[in-house]
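Read the structure below first, then the notes.
One chain of protein is taken out of this complex; the other chains stay put.
Naming follows writing order (A and B), and every chain is counted from residue 1.
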Amino acid sequence: MNGLNVKFGYRDNFLGDIRPVDELIAEYTVLDGGKAVINAGAMKHKEVNDVLREVALRGAFEITVNNVYGQRYIGTRLVLPREYKPVKIVINNFPGNDLGMFLKGHQIIVNGNAQDGVGNTMDDGEIIVHGRAGDVVAMSVRGGKVFIRDNVGYRAAIHMKQYKEKLPVLVVGGTAQDFLGEYMAGGIVMLLGLNLRESEPHRANYIGTGMHGGVIYLRGTVEQHQLGKEVGVRNLDDADREIVATYVKKYCEHFGGNAEEILKGNFIKLLPVSLRPYGKIYAY
Amino acid sequence: MYSYLLPEFTIERSEDKCIRCRVCERQCANKVHEYDEDLNKIFSSNELCVGCQRCVALCPTNALYVHPRVYDYRPNSSWTRDKVQNLKKQAETGGVILTGSGNDKPYRIYWDHLVLNASQVTNPSIDPLREPMELKTFLGRKPDTLEITFEEGKASLKSQLNPNVPIKTPLVFSAMSYGAISYQAYKSLAMAAKEFGTLFNTGEGGLPEHMREEFGGNAIVQCASGRFGVDSDYLNSAQIIEIKIGQGAKPGIGGHLPGEKVSANIAETRMIPMGTDALSPAPQHDIYSIEDLSMLIYALKEATNYEKPVSVKIAAVHNVAAIASGIVRAGADIVAIDGIRGGTGAAPLATRDNVGIPMELALAAVDKRLREEGIRHKCSVLAAGGIRCSADAIKAIALGADAVYIGTAALVAMGCTLCHKCYTGKCNWGICTQDPFLTKRLNPEITSQKLVNLLKGWSHEIQEMLGGMGINAIESLRGNREHLRGVGLEEWELNVLGVKGAGE
Partner (left out) sequence: MLVQKHFESDRFIPDKEMDACGLFGVMNTKGEKFGGSMAINAIKNMKVRGSGLGGGFAIYGLYPEYKEYYALHIMYQNKNLDAKRRVEAFLKEHFYVVYDEEIPTNPDVALFFPPIVWRYYVAPQKKSEDQAIPDDEYVVTRVMYLNTNVDDAYVFSSGKDVGVFKGVGFPEEIADYFMLDKLYQGYIWTVHSRFPTNTPGWWGGAHPFNILDWTVVHNGEISSYGTNRRYLEMHNYYCTLHTDTEVLAYAVDLLMRRQNLPIEIVSKIFAPPMWDAIEQMNENDKKLFTALRMTYAPLLMNGPFTVIIAHHNEMIGLTDRIRLRPITAGAKGDFVFLSSEEASIRAVCPDLEIAWTPPGGEPVVVRMNSQDHLLSVKKSI
């Protein structure tokens, strides 16, 4: 009866009716040496990733995925044997949640908007979104770079970390919603506010709440009450200006725009006031 | 130190036995004992003692006696010693009272009210020493049915099975992270699991890279809210991946490994800079709902090419049965339930002692619910929190568990004396500490043997009891409540457990 078991019905919403990868490749993929074009229009989440992995294993390193509407985890399963070099994935146009989760070294370019969880727990690589992104962008990332042309939703860069030579960077061209940089433990976040009007404050409240590492560079205005208790405001020093200039230029390389104009804006830097924000709340 | 607190322990030293060897002084990280050269005498500061009995156990002449000091305030059943004492601590600091290890409050322990069956006359009991007595268990999702093809009269399997992990005994070490416990303790667990053919759980502190090849085959790795050390190599190095939603000792609460414990090695394993606080947020911020859990489950399956079972560990809370059903429907292959007596390296006392429900009730409710919904086979159930002996374990299996997690019991086997001071980082037994002077007290070669002995002893006892019931494969006991009876339980409790009263 319709795949239902007799009692209450267990339906596999994710793995139900998955087609064999060879069939999908034959029907929806053009593989030409190092290049591959996938038409993901009719594919389920797992199918897209099955195909991606398979074409990468067959040697494709420049992969375009068309007709993407909400398929999740693109790039997650590209854990390839050592001898494979990182691949470049171009997504047209609207990938689903957890884009590039656990990403390891690949590059993902999105020509459209992305949803929640972009670069979730990413280790290395680059995600470039020509549009906006949803909530928890760059959550728990440890390395790699994420560039979002427009705005991001709630809790961007939450619990961002850094480790040895790994220094994750999130650059957002627009503004963000609440809890930007919550629990942040490392890395660099840059919020450029390019789509805000003159002296219009950023939209986020509770910026950097619980922050205990890393740095947020913010271009434009922000009121004191928008900041979490754990952050302090500083002016940029020369080293900061250099970092900001580097990534603003990168941003303009990806999305266009005049880096010099942008750099003329007013930048501040947000730092955790304590590396141990919760050191004193316990009685031993 | 606190100004008006009375010492919790009294230290007595028989001066005629004491040979001034100063062992106690060296052994006590709490700096209780101090030798005075001029007087040639050892003095002890009672107020610093946590009662861990390390000095007592190591004193070569048995000169020491450490015992709890009686409640010296005016006796009061409502304002007990700990209530008064904690209030005084808070009055001085304004802090949250911390504690370690598991809940010590006298909530009913259902294991002690359940008795097992044995065969008499109608059915022979089996002698496990000479006859096969199988404990092998598979953890993972089982299919509804199998597709079999027949070719030339030869049957072969056509269905693709979901990944399952075999264990030789239904005893698995619970999640204890490197960082919460010492490297030596952590490694002992890994070695014992490997030697015995079962699993250990890395907790959320990562799995050191150099251990992956040797011990990955016996590891359950956790992906928890802090995402420490989580990358695709880590996930792929293990047998099972566990999403930690909650912990019995502190449901709904995150974790916090203070910077001073984040040594170079721990930093490397967790992939964070040395000396920074490792904060585990209370929720996983990509899971605010059941469909988000589903999203993470499949993210992990994606990251491991669908080769590993994914477990979801939750604390036993009020709606545990419904939650477990949702977890299975979200795609989990294993559901782990941690009851109110589960242990911890550090938790707020108020939470540890008051939040959650006993695992026995939770386990029975989950098993029942999953069966009612026809999805019990879609997952394995792991029961955790307060399994103290083989009898507890076997009763848990009869209540529906596939296997049990043992945490505190393993620590005790390694030397823990339940002093509840794990959060101080001064564990004199070298378990819950990162101080190299203390951790070297554990030698993994030796401690792992103690753990293997524990597994061996318990497994054997389980076999004995199974044999007594006339059962020779553990799966025949799973959920088999006919082999349990309750003693001294109320009607509603028997109902929840689904067992008859003794004599019924």
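Keep this in mind: a residue touches a chain if its C-beta (ideal position, glycine included) is under 8 Å from a C-beta of that chain, and two chains touch if they have at least 3 such contacts.
Quantities reported herein were computed from a predicted structural model and do not represent experimental measurements.
Note that the undisplayed chain, when the full complex is considered, contacts A, B.
Interface note for the absent chain: among A:N49, A:T76 or A:N113, the touching residue is A:N113.
Within the full complex, the residue among A:N66, A:N93 or A:N111 touching the omitted chain is A:N93.
Listed residues A:G75, A:G105 or A:G134: the one in touch with the omitted chain is A:G134.
Of the residues in chain A, those that touch the hidden partner chain are 1-2, 4, 7-9, 11, 13-14, 44-45, 68-70, 72, 93-97, 112-113, 115-116, 132, 134-135, 150-154, 174-179, 203, 205, 225. If you put the missing chain back, the residues of chain B touching it would be 288-292, 294-295, 298, 319, 322-323, 325-326, 329-330, 373.
The rule is simple: only the chains that are shown with their structure count from here on.
Distance between chain centres (mean CA atoms), chain A to chain B: 35 Å. Of all residues in chain B, only 86, 89-90, 92-98, 144, 226-227, 230-233, 235-236, 256, 258-259, 267, 271-273, 276-277, 279, 281, 285-286, 294-295, 298-299, 302-303, 305, 329, 331, 372-375, 378, 423-424 touch chain A in the complex they form. Listed in rising order, the residues of chain A touching chain B in the complex are 5-8, 10, 12-15, 45-46, 49, 53, 72-73, 76-77, 79, 97-98, 101-102, 104, 116-117, 120-121, 123, 136, 139-140, 142, 155, 158-159, 161-163, 166, 182-183, 185-186, 210, 212-213, 275-284.
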